[in-house]
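Every protein chain except one is present and positioned as in the full complex.
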Amino acid sequence: MAANNRPETLIPKLGVVTDIRIDTPDVKTFRVVTPDGKKAFDHKPGQCAMLSIPGVGEAMFSITSSPTNEEYMEFSIKKCGCLTDWLHAMEVGQQITIRGPYGNAFPVDTAFVGQNLLFIAGGIGLAPLRSVINYVRHYRDRYGRVDIVYGSRSMHDLVDYEEIIHEWCAEEGIQVHLTIDRAQDGWDGHVGFVPNYVTELDFHPDCIGVICGPPIMIKFTLSALEKMGFSKDQVYTTMEMRMKCGIGKCGRCNIGNKYVCKDGPVFRFDQLDELPEEYD
Amino acid sequence: MQRIGVFVCWCGSNIAATVDVHAVAEAARHEPGVVFSTDYQYMCSQAGQNMIIEAVKEHHLTGLVICSCSPRMHEATFRKTAANAGINPYMVEIANIREQCSWVHKDMAAGTEKAIILAKAAIAKVHLNTALTPGESKVTKRALVIGGGIAGIQTALDIAEAGFPVDIVEKEPTIGGKMAQLDKTFPTLDCAACILTPKMVDAAQNENIRIISYAQVEEVGGFVGNFHVKIRKKARFVNEDVCTGCGLCTEKCPQKKVPNAFNLNMDNHRAIYIPFAQAVPKVAVIDPNYCTMLKTGKCGVCAKVCTAGAIDYKQQDQIIEEEYGAIVAATGYNPISVEKFDEFAYSQSKDVITSLEFERLTNAAGPTAGKLLRPSDGEHPHTIVFVQCVGSRCAANAAKGKEYCSKICCMYTAKHAMLVRDKYPDTDVYVFYIDVRTPGKNFDEFYRRAVEEYGVHYIKGMVGKITPENGKLKVQGSDLIADKQLHIDADLVVLAAAIEPDKSARPLATMLTASMDTNDFFTEAHPKLRPVESPTAGIFLSGTCQGPKDIPETVSQASAAAAKVIGLLSKNTLKGNPCVAQSDEWMCNGCSSCANVCPYGAITYENKEFRMPDRSTKVRRIAKVNPAVCQGCGACTVACPSGAMDLNGFKNNQIMAEVDAICK
Amino acid sequence: MREVMVISMMKKCAKSNLTALLHALSVYAPLYLPVNGNGKDTRAKYTRYEDGMVYSTDLNTVRSAKDFFFPQTENLVNFKVEGKNIEIIDPRTEEEDFILFGVRACDFKSFDVLDRVFLSEPVDSYYASRRAHGIIFTMACTRPAETCFCTTFGINPAEPAGDVSCYMTEADLYLDAKTERGEAILAKLEDLLTDTDSTDIKTVEDQKTCIASRMEKLPLAALSTEKFGGDKLDTLFDDPRWESLSEACLACGTCTYVCPTCQCYDIKDFNTGHGVCRFRYWDSCMYSEFTKMSAGQPRLTQMQRFRQRFMHKLVYYPANNDGLFSCVGCGRCLASCPISMNIVKVMKTFSEEVSDNGSK
Amino acid sequence: MQTITRDILLEKAASLLASGTVNRVLGWKKGEFIYDVTPAVFTNAEDMYRHFTFDCFCGANFSKYLIKETQKEGKVLVFLKPCDSYSFNQLLTEHRFDREKVYAVGIPCDGMMDASTVKALAPEGLTGAERNGDALILHTLYDGDVTVSYADHLPDRCKHCKSKKVVAYDEMLGENGEVTDAGRFDEVAALEAMTEDERFAFWQNELSRCIRCNACRDVCPACTCEKCVFDNPGSGVENKAISDRFEEKLFHVIRAFHVAGRCTDCGECSRVCPQNIPLHLLNRKFIYDIDRNYGDYMAGAEEGSRAPLVNYQIADPEAGEVVSGAGGDKV
Partner (left out) sequence: MQVNENNEFRPKIVAFCCNWCSYAGADLAGNNRLAYPADIKIIRVPCSCRVNPMFILRAFQRGADGVILCGCHPGDCHYTSGNYYTRRRMAMLFSMLNYLGIEKERTRVEWVSAAEGAKFAATMQDFAEKVKALGPNKRLEDLRCKQ
């Protein structure tokens, strides 16, 4: 019973897991559709959804598939707690619940249009960016040059490796720069931490930066970009917080007066500067 | 999320007759996490076990539920099966649908319903099972025996005979203990020294035995198989390796007024002395409280007369640190102090003596060279009254005395009475008793001889008062059988004082984390089934430190303890039970509740530095469970309010999952 | 919630008829009103009216009236799980009208504060539905207590609004319908009500004047919001005085639970053995677990959590809601805090120019 | 008996601060009204002269704050009333803080007023109060000054005080009192004398008011777990709010059980309960049962004593034989 025929926000929809891809030892990507085989809802790049297993818990995850994919949604999820353990143990055909989309999105149709784009991700931080990158690839002619810097602990911890190698790298106008933290057999690419690699690559500040990864990586990458002449109002990031409702009401994900689930998760660094330094 | 296989056993018709096994298997199949469910005639048979192994492989099972007979029956079997199938043996849970279901419920519907619930409970539990691996620890192949009385000597000898090195720590300058002070032993009346001293010599000569005399345990750390012990060897001011035990110094020492503890202070020895002729080690020792040289720096006679040059006035206490695999407590007993029993006038008259003093008075090596003479005037006593149960079998709330029976007094009093009558037939001997207890081989015969052949007057009753008067001791007592008051003018009164554990036992127990009862006797791990072990693993009990005993009993227990020690030391490593308690160090607040209830002393505390979420560091007191010592009872888990303490195999959430499944 | 404002004639009910009035209201719809407790705690609490109950004249209830729209626990949705399949069940039944009687001006204002959270997009339908069905009779505060400071937030206890504003005098109860809904319900009570004349209006006006003068004399009357508001983040957030203010805080949730405007909640699944109930519970920003997640904890110290609560009420909320503070000055936290730390002490501390430490 | 006044405590604190014995003082800070004093840490005498207060509303038990305070540098001065000193000892027994970092000054006490009790006497506005011997003069907004008997309106914990003896201190101000037992089990016994149905109705009514604010737990000096089972999602009983009336019973029974034998009967739980639930009657029930069945035991009376529920006697009564009802009824 939804009052005034408004969409019911706290009652989820049913989802079915139709495919599970093992990305890394602790990351799996789940494909989710409704029981009648449709996409659960439309979203914009950078938005999130609440996934849940009844009795186990509910949590917010970035939607990693591009909105341009009209068949299904994908979620790349790292195993790091009770719910994600459960999700990782699922088999194809398992039903879950899903509600969303939540939060703002990257300004792909406004600020990004016509710009060169630089995506920088570390580890599972690629998940929220993948949606944007694929969106940009889909509407390739709307944007300028695209650079992607992606690093992880080891080559086995690179999420979406197949897609990166076979699709992104192969696409003209996209430069992919991969790196891993420590040298290992079978890897002939770059070795080193993402912020250092970004410094080495020495990007020209004629583009918009998007950073996502562990807090420490974000911090150092931002300062690396600033040294290259980037200003904070041209760099974006996406945040993570404990969220329960996803609709800016439960009261826990705020930084100052901004609610990460509703006003975020995408923030420009100059916007973050206006907020109290509570979350570092 | 587990992948669970459920296997329902028919046990022939034992289960299948009252439980619909197919229905159980079918119901289990619908439980979350169950990916395979089946039933079979005999799950424990080779074929049944193979079926399990196959299913594990085919369905990649991670947890097994066997609905069968009692886990007490076949849990071990199915754990092995699991191991053979390549999964951890502790990923198995048994639903007992035979003893606790099919055999006790006649109604098929009720039995089936219950079996399904029991299966669901086991499934709920196995969901939360985790792989457990028994911990292993090495065993130091050396034993420590604390106490060098007959108990300690016997234990040490047996262990040494089995080929393991063993140290005896004795607080006196010589081993031998109480038995060395005794004259004759009941019921055979052979001389104590004659049977003890050869054993003392054996101990001294056994190359596997090291005697650390005049020494005390100061610190015990570690756990079963790996004890680390600090022993303080007191300075004797005589070089043990050099002294030949010739005894010249003990004759030349000018300080003659040192009470002779071995003779219960009934005579004196010199400031340098050898406790008794057959002492082991036979090495002199200087009593620093009396030695003029040590007190004033003037004298040095002993050093002058010692041709071996063994005297060393500068000798210091020595600390010996050693690793042991097992520790045996053999700290023995002492008679209680009878001074507080005013009615017996022990403090008022020298002629009221204890039984142990009586032993010394009749011993050929004693202060009277074996002649029975009154301590007050050296006269031969003509009337002797023995009083039994002095301080034994007292009311629980009595201000003095012990609640328990000291066990040995009846027999040694009979022995004393008999010996007196035998040597001095002119002596009248009276024994006041509450009951005469003679449950031992040849004990009752012995006692009856005392009464029948030797004419000892046994009087059932207690002595009310003893009054020294004109060189006599007026003994007032009651004869309960004749129902009259008795007055006996005695020359000598011998009190059969209760025995109590040696005072050194309590601090030792604390160091060993071995439990004691309210009387300070060591508690055994199980009063019937594990009588020579302390609940603390690796600690064994020998002799009267565990409870009153006579010599034969002491020796048998000493050998039993030795057998247990040998069993332990013959292992290279100890494999623990993995179902032990575990403390979550982030949740523990170090309150000590768990350690208070642990019967095994398995819990210790440490101050550990933690890196807090705000990146500061904090030192927190936290509990640590030693898995080698913990036996897995779980008492600590309930004592812990925060739930920081949990028990592997029976975790809080596992039991609650069972509860939930059952009450659903 | 937007209401249609009406101007109609005030009605009057003799106090001797109050019982009959309450009975009539309870027949119309379930009626909740403050009633004194009968156990160890005799203070007023909102109770479903049954005949024989007596309306409490206590200034206010221990718990606020927010429970009626945002209950402490609420079953959001149920699930049945079998194998890989999930069934989603909405447990709600059709909401019925209910009457809240005796709501004070501060509590009534708190509904506005809550509305701006729960009724902003996306709307919380659970809240919205109850809000739509709640008919509110407010009551003017004739004897405000020393802990009252509603006027600080611009609330007038003499004009409590609601569907019907009530004024209690020695002899009568005056009922002033403020909405169509209020009017409609008063129409149904016709038998028990009489019209008012100019004397009555004067009586009520006198009472209002009296209330105003009493409010002015209250110890907290001078409390000012001058130092607070949506634009005061920079001056307040890093103030060292948060440290000493929060020092004694026990980290219990009393203030947040008695507060009429606190609206933080948590959602949790409860496995009943037969299915899963998804519950919403009041949560408290004072609890250390509140923001804890597997990846870290943004508010690690009690100081940070304490600061969050007051910054939210005095800075963040006004920043997002046109300067409206998320405090209505009801004084419940003043009465309930185990260590007597409260928003008044916080506001007064920051109103002092120089802190104890000599720093700003 | 010397009356302890604000001035005496101030002087003591100032001299200990001046001598460097302590570098801060745990004391009471005056509030807006008379009854709303807040525990505070003072680092200098000047602050104390301005804000420190001591009167009959200074009932808060400071001992639990010592866990946090002793983590800091230097020694802290704490004033211990008799009942606080029991909690102090109990916390020491459980190794919850370092004794060396505390300078404890014992102060006698003849009962502390409780804000909610006093407010109940003048529910419509209490602007101030003062004590004059047994007279408590309340200044009210609408009824002028009202004088009541001090002793008669003490909270239950003080009316039925367990002890007026400070059992732990470095220094005692004034004269130490004696252990008392002012009928503190009377109310428990009265409940025991009821029928099961009556008791159920009583507790149902009382506990149903619980809002699970956790104030009772958070103030309790025996509740010092690093993480309470009710906050720990892994414990299986975690809960934040009462969603079923079972849970209020679960919470309060388990909490009382966890502190059984460790509770020093300081009564803070009942004092802080915003819903006036007589929580101390649960704790006193355990204390009463323990005393009757296992011998008198007062947690905190002696540092290092072993709590009765982590102890046993072979001769303990059987579970079905314990005396736990009125007139020696067995339950």
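Going by the order they are written in, the chains are A, B, C and D; count residues from 1 in each one.
Convention: a residue touches a chain if its C-beta (ideal position, glycine included) is under 8 Å from a C-beta of that chain, and two chains touch if they have at least 3 such contacts.
None of the values given here were measured: they were computed from a predicted structure.
For the omitted chain, the shown partners it touches in the full complex are B, C, D. If you put the hidden chain back, the residue from C:158, C:189 or C:277 that touches it is C:277. Across the entire complex, the residue among B:110, B:319 or B:398 in touch with the chain not shown is B:110. Note on the undisplayed chain: of the listed residues B:5, B:281, B:576 or B:634, the one touching it is B:634. Only one residue from B:213, B:355, B:406 or B:652 touches the chain missing from this view: B:652.
Of the candidate positions B:311, B:436, B:525 or B:555, contact with the unshown chain belongs to B:525. The set of chain C residues touching the chain not shown comprises 270, 272-274, 277.
Against the chain not displayed here, chain D makes contact via residues 188, 191-192, 196-204, 229, 236-237, 243-247, 249-250, 253-254, 256-257, 260, 282, 285-286, 289-290, 293-294, 308-314, 316-320, 322, 324-325, 331. Remark: the residues of chain B touching the chain excluded from display are 70-72, 96, 98-101, 103-107, 110-111, 113-114, 117-118, 121, 515, 523, 525-527, 535, 579, 597, 599, 631-635, 637-639, 647, 650, 652, 655-656, 658-660, 662-664.
As a working rule, only the chains that are shown with their structure count from here on.
Annotation of chain A and chain C: jointly contacted by B, touch as defined at the top. Using CA-based centroids throughout, the chain positioned farthest away from chain D is A.
Across the two interfaces under comparison, B-C and B-D, the one joined by more C-beta contacts turns out to be B-D. Averaging C-alpha coordinates per chain places the centre of chain B 44 Å away from that of chain D. Measuring from the averaged C-alpha position of chain A to that of chain B gives a distance of 65 Å. Among the residues of chain B, none is in touch with two or more other chains. Of all residues in chain C, those touching 2 or more other chains are 81, 266, 271, 283, 296, listed in ascending order.
The residues of chain D lying in touch with chain C in their complex are 31-33, 35-41, 47, 50-51, 60, 65, 115-116, 119-120, 123-127, 141-142, 202, 205-206, 209, 211-215, 217-219, 231, 239-243, 268, 271-272, 274-278.
Residues 85-86, 89-90 of chain A are the ones touching chain B in the complex.
Taken in their complex, chain B has these residues touching chain C: 30, 32, 613-614, 660, 663-664.
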